[in-house]
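First the structure, then my questions, so here it is.
Of the protein chains in this complex, all but one are displayed in their positions.
Letters A and B mark the chains in the order given here, with residues in each chain numbered from 1 onward.
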Amino acid sequence: MPEELYEIETEVPGNTVEEFLRMERMPHIWCPGCGIGTSVNCFAHALETSGLDLQKVSVVSGIGCTGRVAGYVNLDSFHTTHGRAIPFATGLKLANPNLKVVVYSGDGDLTAIGGNHFIHACRRNLDMTVILINNFTYGMTGGQVAPTTPLTATATTTPYGNFEQSFNLPYLAESCGAVYVARWTTYHVRHLTKAIKEALAKKGFSFIEVLSPCPTLYSRRNKIGDGLDQMIYYQESSEIKHGADTKTVGLDFQGKIVVGKFVDIERPTYLDAMNDYYSKRLGDKFVHYNG
Amino acid sequence: MKADPKGVLTGAHFIDGDHACSEGALAAGCRFVAGYPITPSTEVVERIAERFPHIGGIFIQMEDEIASSIAIQGAVWGGKKAMTVTSGPGFSLMMEHIGYAAMTETPCVFVDVQRAGPSTGLPTQPAQGDMMQARWGSHGDYSIIALSPNSPQECFDLTIKAFNLSEQFRVPVMFMMDECVGHMIERVMIPPADEIEILPRRFYEGAKENYMLYHANGEMVPPMVKAGDGYNIHVTGLTHDERGYPSMTVATQEKLIPRLIDKIKLNEEKIADYREDQIEDAEIVVVTYGITSRTAIPAIEQARKEGLKVGHLRLIVVWPFPEKYIRSLASKVKAIVVPELNQGQVVLEVERCAAGKVPVKLVPHVGGTVHNPKDIYNAIISSNNQKAE
Partner (left out) sequence: MRTEIKIGGFGGQGVILSGDIIGRGASIYDNKFATMIQAFGPEARGSSCSAGVIVSPEAIAYPYITSPEVMIVMSQEAYTKFTPELATGGILITEEEMVSPHNLRKDVKHFSIPATRIAEELGKRMVLNIVMMGFTTAVTGLVDVEAMRKAVLVSVPKGTEELNMNAFNRGFEYGEKVMQN
């Protein structure tokens, strides 16, 4: 047994994540071998040790397989419209800055239909954590090509393989101004848990890309095995490179995966910038905004 | 509850309808506005952006209207009263989120300063072409409320009413201005804060155990809670049960959708707001809303002078449509004339309620300016010649 898996079992005996989930809604809708549940497990463990007041944590999702996360976590949770989790979260956070707002959604939701909101939230450095589950495809609608689908990979709408350049998401997030950027896979449960915990503690726009298998629609169509085969691929092809230049971490079909924490910088959040600027500009006339 | 004096600019002002709408929102307690610039609505958010830093509120210029229309809903669940402001093209982009607000019962206000369309159309000129879109623009079955002001004073007064109605019924309220009213400058009297009635959000305050977000307790409108209050709520645009959990069954849909519609439909008479003028003896009634209610007046006065029995019914609340009232009106009068700055939208509702009892004459207009009162006058004369016996 690899050392990492062993460690996680000794760390967390029994299933302590139940209190973080709406158990009355189980079983969930995710397929066997899907990585979304694994990521939720990591999220729950991160919350457990985060010291956060869970009453003040809100999860916002868009639409899609990952979009269903909001429905299963036993927190204030918002299942919004397709692509719009970030602007909903923007309103929620600014209305009540005391909330810890986590956007939990998929690659198609956040970077295709929601791409515009993603880059502007990075730019504004809105104080929120975005967990993006990248399974390289649209799962809920049946396996269509996504902005993350690697070159040559097959999808229902690219039956002869994909010829479009895919996004390098950590590079995108960093260029647009995110203050925390990391990438892990659902194989790296311990690292992912730690990363989520760090992101939750980070002030500003923190972004974690989580590579996750979609055995039903992506792996099978591309003849790369089942969920377990994908975990083996993640294990064998991942290279941990903290601080890697995000320009260099783009993904190829079944190629090498660079994982790690790439960005961790400080920059004023939207709200801090607003309060600081208006205090200077308007002086006593400004009513400091804190929700 | 009385308005918070911080947001109330008491006094006599000479301002346009857009700015009066901003002041109405501030007086109503709106403290979160998200918007994207678009003529002829931009002045609303410009004034909000100038005023909020002085009273404690957030305006954010979002990346588009789609983002604006959902950011306000996040803000509402965060505890604020919120609105977004736009015009036709932006309103089109917001449609999905009007449905989301209706489905999740998120009280909020959408201001649409109408301009002539379709598409980019005439950006700086008025129309009333979005009236059906306001009612039906999002997919599926739902209900909304829509108000139609005809002056800067009403842009102030009715914006407050829009917020109050949205809270009372937990429904998105469409504030259907037009370019003429938005850019028209007139006197606006803003009363002292303690003379402005505000409906606060009705929050649930009971036990957290077994709490159900959409349990209306025999009423039509369930109370709200907000994020961070410890209720672990789940809000979704999917068909949901009383707990708020997705439940994609016909049974759940059958329980949910009629309530969303009936809470407005069954309260139609309570929500209704219209002005009658010389209706008592009228044989012909001109039915108007918004700016058209003003351009119709010279036509009605002229016809009255000539001895015609013409009355004026002005709808302030256009949606829900005052079905009962128009039905009974149609059985009393001999003809109805409906001038609109469009090719025939609200007239379809008037015709439906008149149900063939009396002739209903549309006075259409492509927009770009307002009606020439002569055209409305001519329609009154021709209706008089064809009126029912």
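To be clear about the criterion, a contact is a pair of C-beta atoms (placed from the backbone, for glycine too) under 8 Å apart; a residue touches a chain by one contact, two chains touch by 3 or more.
All of these numbers come straight from a predicted model, not from anything done at the bench.
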Shown chains that the omitted chain touches within the full complex: B
Contacting the left-out chain in the complete assembly, out of B:Ala27, B:Met131, B:Leu158 or B:Met184: B:Met184
Contact with the hidden chain (one of B:Ile261, B:Ile297, B:Leu348 or B:Ile381): B:Ile297
Of B:Ala20, B:Ile196 or B:Val370, the one touching the omitted chain in the full complex: B:Val370
Missing-chain contacts mapped onto subunit B: 12-14, 16, 39-40, 123-125, 179-180, 183-187, 291, 294-295, 297-298, 369-370, 373
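In the analysis below, only the chains that are shown with their structure count from here on.
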Residues on subunit B engaged by subunit A in the complex (per definition of touch): 32, 34, 53-58, 60, 62-64, 66-68, 70-80, 82, 96-97, 100, 226-238, 245-246
In the complex, subunit A residues that touch subunit B: 22, 25, 55-56, 58, 60, 70-71, 74-81, 83-84, 86-96, 98-99, 116-117, 120, 274, 278, 282, 285-289, 291
